[in-house]
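One structure follows; several queries about it will come next.
For this depiction, one protein chain was excluded, whereas all remaining protein chains were kept in their positions.
Labels for the chains are A, B and C, by order of writing; each one numbers its residues from 1.
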Amino acid sequence: MRRIQIAVIGYNKDRCTDEARKAAYEVGSEIARAGAVLVCGGLGGVMEEACRGAKDNNGLTVGIIPEDDFSYANKYCDIIVCSTIGFARDFIVAGSADGIIAVGGGVGTLTEMTVGYMMKKPMVAVKGSGGTADEYGGRYLDERKRVEIMTAASPKEAVRMILERIKENAGLGHDNLPDTA
Amino acid sequence: MRRIQIAVIGYNKDRCTDEARKAAYEVGSEIARAGAVLVCGGLGGVMEEACRGAKDNNGLTVGIIPEDDFSYANKYCDIIVCSTIGFARDFIVAGSADGIIAVGGGVGTLTEMTVGYMMKKPMVAVKGSGGTADEYGGRYLDERKRVEIMTAASPKEAVRMILERIKENAGLGHDNLPDTA
Amino acid sequence: MRRIQIAVIGYNKDRCTDEARKAAYEVGSEIARAGAVLVCGGLGGVMEEACRGAKDNNGLTVGIIPEDDFSYANKYCDIIVCSTIGFARDFIVAGSADGIIAVGGGVGTLTEMTVGYMMKKPMVAVKGSGGTADEYGGRYLDERKRVEIMTAASPKEAVRMILERIKENAGLGHDNLPDTA
Partner (left out) sequence: MRRIQIAVIGYNKDRCTDEARKAAYEVGSEIARAGAVLVCGGLGGVMEEACRGAKDNNGLTVGIIPEDDFSYANKYCDIIVCSTIGFARDFIVAGSADGIIAVGGGVGTLTEMTVGYMMKKPMVAVKGSGGTADEYGGRYLDERKRVEIMTAASPKEAVRMILERIKENAGLGHDNLPDTA
């Protein structure tokens, strides 16, 4: 019954660039057009722009914030999850994703990537979006080579790639992935 | 932009009674009819029946589960939040609610009530639903008397009461409650 | 190799009474004299007095605080665990105890009791210490009757009772309880 949930991770407000903002908006738009649910950390920068893109395309957005007060979430979140556990909520963002798309980002984005990697989530970095996405696209995060962080040439490509990989996993009987027929 | 989020707490599958199941279904139905989002712990018993009631009435449901694997959630969850933090997720369920409705319940329900009480969330217990709801309806959870756990005569009344209290709080400028006009 | 770990839960600074403070100091002293480790939430009131009592008797004290900054802990903590996850740390305090002693307390103490109850930890409430301890001593927290919250006539008695119960559990092969010979 549930739909595919895609997490968008990246810069918060303080370090976000115009390029990353633009890419995030496009990623959010494409996620919505694909009928998937957008999951994110619920704050500013990439998170806000991705949510805005999704809302402009009739998508559904979930913001999982560190705080215990709804007012910290950006205004494009349909559902606000007040985790109350601070930045350990990065585990929940990654854990609640069928796949993860990175747009720019600093160390918090890297935290989320490490969690996604540990959980073997499909991950795609948008090329040219800066920061963590550009640094880690095409790489593994340790010697185990659990899952490669793929690189996409554009936001549209990123969403296409992540959906493809998620559907492959579903075909392989991973987890209880939603029916993607 | 967001809608009111109401948490439904109560028995898990192992102890749920027919009365609690029926009440939970009604509570979920009423929440959906009111246009609010249903938040819960995502598992069985009261959680599942509340979600089912909401889905039968075109509602939106969020299940915040202890595990890191979507498959633990009941099938009536639209959004699944895999908290990965075990039963400490009770803090997230209560923290993500504008108001809380209790239907029956054991000690886990009491944990959620204590968190809601600490955060001064409006709470209503459905009379006659058994367990924690009947035990704590009409009471305060400590000497501070932060917020009384109200008692409702029926599921319908419970949803009406919680919405009324949430709207009062909005009028008082609490948090960033959604526009309830 | 590890020693028995006993959690002391109860009033924080804002509501603590002189009676509870005195009882907490005695509980901490007895825990130290018994050679057990004192675990607590690391803040003021009962937590601070219990730590002070333990330190005055050459004990070892662990404070598990909600914050990410050592400075929030009381000065009688030997080990400070900065949980960074807010009050969800109540799960860690209860989870890290072989047994739990309650002295007075408000709703946060009740949260910890519910977690201890769910995990079937031996628990003792000190009679006459007020609040949650007096309210719940002698009771079960739900219909499952997982573990009774015992009542002790004095701090000394509370420590004696909890050690006895912990040793019984060890004899029954529960968990990996430390050698108590």
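The criterion applied here is as follows: contacts are C-beta pairs under 8 Å (C-beta built on N, C-alpha and C of every residue); 3 or more make two chains touch, one makes a residue touch a chain.
These numbers were taken from a predicted model, which means no experiment stands behind them.
Undergrad: Tell me which residue among C:Ala50, C:Ile85 or C:Ala152 touches the hidden chain in the full complex.
TA: Considering the complete complex, C:Ile85 is the one touching the chain left out.
Undergrad: So which bits of chain B touch the chain we can't see?
TA: Interface residues of chain B facing the absent chain: 68, 84-88.
Undergrad: What residue numbers in chain C mark contact with the hidden partner chain?
TA: 1-3, 5, 37, 55, 60, 62, 64, 68-71, 73, 75-85, 88, 91-92, 95-96, 98, 119, 175-177
Undergrad: Using the document's contact rule, name the residues of chain A that touch the chain not shown here.
TA: Contacting residues on chain A, toward the hidden partner: 15, 85-88, 91, 105-108, 110-111, 114-115, 117-118, 131-132, 141-144, 146.
Everything that follows uses one rule, which is that only the chains that are shown with their structure count from here on.
Undergrad: With chain centres taken as the means of their Cα atoms, state the distance from chain A to chain C in Å.
TA: One centre to the other, that is 41 Å.
Undergrad: Where the CA atoms of chain A average out and where those of chain B average out, how many Å apart are those spots?
TA: Roughly 28 Å separates the two chain centres.
Undergrad: At which residue positions does chain B touch at least two other chains?
TA: Chain B, residues with two or more chain partners: 85, 88, 91.
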